[in-house]
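Apart from one protein chain that is not included, each protein chain of the complex appears where it belongs.
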Amino acid sequence: MFLSVILTILLIFCTSFSLSAQEKPLLSKETQICLSCHRIYTPGIVQDWQKSRHSQILPEEALKKPALEQRISTKDISPNLSKVVVGCYECHALNPEKHKDNFAHMGYKINVVVSPNDCQICHPTEVNQYSGSKKAYALGNLKKNALYSTLVETIIGLKEIKADKIVSAQATEFTKQETCFACHGTEIEVLGKKEIETTVGKIEVPNLSNWPNQGVGRKNPDGSLGSCAACHPRHSFSIEIARKPYTCAQCHLEPDVPAWNVYKESKHGNIYFSKYEEWNLKEVPWKLGQDFQAPTCATCHNSLVVKPDGKILTERTHDFAARLWVRLFGLVYSHPQPKQGDTSIIKNKDGLPLPTTFAGELAAEYLISEEEQINRQTKMKTFCNGCHSSVWISGHFAKMDNTTKETDKMTISATKLLAKVWELNLADKTNPFDEAIEQKWVKQWLFYCNSIRYASAMTGAPDYAAFKLGWWELTNNLQEMNDWFNLRTKQK
Amino acid sequence: MFLSVILTILLIFCTSFSLSAQEKPLLSKETQICLSCHRIYTPGIVQDWQKSRHSQILPEEALKKPALEQRISTKDISPNLSKVVVGCYECHALNPEKHKDNFAHMGYKINVVVSPNDCQICHPTEVNQYSGSKKAYALGNLKKNALYSTLVETIIGLKEIKADKIVSAQATEFTKQETCFACHGTEIEVLGKKEIETTVGKIEVPNLSNWPNQGVGRKNPDGSLGSCAACHPRHSFSIEIARKPYTCAQCHLEPDVPAWNVYKESKHGNIYFSKYEEWNLKEVPWKLGQDFQAPTCATCHNSLVVKPDGKILTERTHDFAARLWVRLFGLVYSHPQPKQGDTSIIKNKDGLPLPTTFAGELAAEYLISEEEQINRQTKMKTFCNGCHSSVWISGHFAKMDNTTKETDKMTISATKLLAKVWELNLADKTNPFDEAIEQKWVKQWLFYCNSIRYASAMTGAPDYAAFKLGWWELTNNLQEMNDWFNLRTKQK
Partner (left out) sequence: MFLSVILTILLIFCTSFSLSAQEKPLLSKETQICLSCHRIYTPGIVQDWQKSRHSQILPEEALKKPALEQRISTKDISPNLSKVVVGCYECHALNPEKHKDNFAHMGYKINVVVSPNDCQICHPTEVNQYSGSKKAYALGNLKKNALYSTLVETIIGLKEIKADKIVSAQATEFTKQETCFACHGTEIEVLGKKEIETTVGKIEVPNLSNWPNQGVGRKNPDGSLGSCAACHPRHSFSIEIARKPYTCAQCHLEPDVPAWNVYKESKHGNIYFSKYEEWNLKEVPWKLGQDFQAPTCATCHNSLVVKPDGKILTERTHDFAARLWVRLFGLVYSHPQPKQGDTSIIKNKDGLPLPTTFAGELAAEYLISEEEQINRQTKMKTFCNGCHSSVWISGHFAKMDNTTKETDKMTISATKLLAKVWELNLADKTNPFDEAIEQKWVKQWLFYCNSIRYASAMTGAPDYAAFKLGWWELTNNLQEMNDWFNLRTKQK
């Protein structure tokens, strides 16, 4: 009897070994040719890809998986793509007619930049959701908004002092790429061809403007918006990396968007950092409690999560506002989420491209309805309910509602003061961001109110909300603004 | 001979497998009923608990372990609790007569809030130690201290500007819960019953004020103080999480208590982050060098640590001041640790509820004696000695002594200036925290001196002590205070 147990065990071992030996992923001929050189010249990305799912599974096999386990959302893939693994050529040669960055490379027509429009061959639902989101429009939302563009120029323009005044030059493209537009995305344009020196001699390549860039709203040479690599870094395109909080932390961090900083100090963060090594951050679908014991950013905001019994708790979405009702950050006041990703179309009652007036009135026609707010909040609460009781959840959201209101009121106090400053010509309203009192005003809403609201939303980081970038700063900065005002008005 | 080896190996395997198959933890009937619903409706916490020791070991087995391996400190557990694992009902139904938050739920009498008084059935030594500590009194120590309450109100009260003056409303309970009292703990009161909507329809539950909260000094509906979940998050109640530094980091971080920030930059932190994955952070007793190679917060401050030969190096304690002689943070000057956890009883010679006067004189009768200071310091040094030579240790503590003295002197320089400011009516002493010059003074001791002292105590983070929140800020801020003073007095 023991012997039969031995034999069974060994049979399992040997079978699994021999299977893995047989399992040679099928590479297209073109990809094999790519690899024959790039394995030598850029081996890092080749290895990266070899460790990825793309190199290990045939699309036709992926299509056969049970619905909830699928990581692709198409129902149909053309035979030339479905019977080979997703290699270099499978991505870098798609839709050549659309790609202004397509170029002749070693006998093939290759695109430099792989875009969401290419990824959607296998992942159409994700690309579709993403394409309507604020992330996809992040470049235009900054660039086409006159007020935000003024803020960008004010901050990153090169400055000189002439006749006791600060004079700012227009911000350079390079510095834009390294600051605001590194996250928001740049516009990649093809400026012709150029010859470059490589390890294998001179080659001619497209001359791309604003490249490299992996911002969420990047405008690609094929006209599409976005860069999947913002969250799924090339060339592993890992779901695990996207689920881990370090990914969101590239852009969502203090002082203006302190999601990452607050998460780190929260109870959820505490549990994540203490235990994540024992969790399964790759599994699809993702099982609550079983695969993980505390949420990351992705868990609450866009992952498909099922209960241990397999029932869906929340659906996957690549529209990152799908479970968000209120917009906490970035602007003068909190406000309901915009109806659509392109926020550059918004105009408030004062004619400014903002979702509220400086006095706080909503530009309601551009913002989601109360019904839709409740709808989205319910989605989030449903997820919370996977671990927390209804009493707990209602207590949490009541606090958060109060916090958005209180922080907005604190901004109103500061804005009223600034209105008086402008009225008395103590500062010039033309550019509302470039004088000391205005910079203090920006800090009130862009840094401190945002931070307090994030701390509230993630039910954690109390010290952050109190001292770090929260009430302490909010209070002291208002004091300084008022002292500044009193000093000027008493002097006059 | 080989065959016998095979048989032996397989026997071990099979036995362990079959044992683990047999090993069905015994659940009480009540807990089985809890689980039958909560497995469906809040599966996250059920899974969390299932991964915990509570679900895996019978208290009667725990009692049989060798003394140093025990994670419970009681010597005796009633039969109804000792022969079932620690499930939902075993914790949430204890001492119903004391729990004002007890309510009828699906035919059972359930407490919403599990308190230290409940945990002490198995963990009496820990609860007893904790109950005398400053942590247990953290709510009252803030709330009952008139001066601290003023600071709280000054920071988090909602502000408006009226007639060029900042007017502050009383801080709301919600904002208190999200800032100071999120860490210090709230007072949970039962305000009657309320009906709530849940996945399974309407149910009646206790209407709790200031809930949810997991602050260290939470006042529970049974009258007890503290929340074990502050450090051992529900429902895994893990010793590993409590030992990892992310736990302490929820509250002890920059700018006012930068223990976490300093640890991260210290040599101990460097080694921890580089190697902790190879360590055993669950083991009891915890073996120096073998289970871990560098300390976390818990290691130095409250863990039971043994040498590899099994001899005790330091005892477990849940009084977090047991190895602390000097109190480095939070107050105007460093001072010997208070004699007892309730610091609201302290009065200095000026009649203020502080352990020192503004001039620095100790309220000695409330503080531990020199003998006790040496006693506690010796405990800490004994632990250091597990890795460091006596020469090394004496060098370290000499530096630290000097640093507390120097930073206190820097505070005296600032306080003397403020005294002159008050004397000349350049600011109003009534509230010592609400004017610009006073806010600068607070930063001197609450942020900068604290940071420098933490950096010293953890023998690391030199850049932190120099530039980040240390001497650079301490020096520049004093400069600004003095410039402020000179500007005002020259104007007069």
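We call the chains A and B, going by the order they appear; numbering starts again at 1 in every chain.
What we mean here is this: a contact is a pair of C-beta atoms (placed from the backbone, for glycine too) under 8 Å apart; a residue touches a chain by one contact, two chains touch by 3 or more.
Note that the coordinates shown come from a computational prediction; the quantities given were computed from them, not determined experimentally.
A.B. asks: For the chain that's not shown, point to the residue among A:Asn102, A:Ser224 or A:Thr247 touching it.
C.D. replies: Of these options, the touching residue for the absent chain is A:Thr247.
A.B. asks: Can you tell me which of B:Gln170, B:Thr199, B:Ser274 or B:Asn375 touches the chain that was removed from the display?
C.D. replies: The one listed residue touching the chain not shown is B:Ser274.
A.B. asks: By the contact definition given up top, give the residues of chain A that touch the hidden chain.
C.D. replies: 6-7, 10-11, 14, 39-48, 50-51, 112, 154-161, 164-166, 172, 174-175, 177-183, 196-199, 205, 208, 211-212, 214, 233, 236, 238, 240-241, 244, 246-247, 249-251, 253-257, 277, 434-436, 439, 447
A.B. asks: For chain B, which residues lie in contact with the unshown chain of the complex?
C.D. replies: 2, 5-6, 9, 264-267, 269-271, 273-275, 277, 288-290, 293, 307-309, 385-392, 394-396, 398-399, 402-403, 406, 409-410, 413, 416-417, 452, 455-456, 459-460, 462-463, 465-468, 470-472, 475-476, 478-480, 482-483, 485-486, 489
Just so it is clear, only the chains that are shown with their structure count from here on.
A.B. asks: Distance-wise, how many Å sit between the C-alpha centres of chain A and chain B, to the nearest whole number?
C.D. replies: So the centroids are 34 Å from each other.
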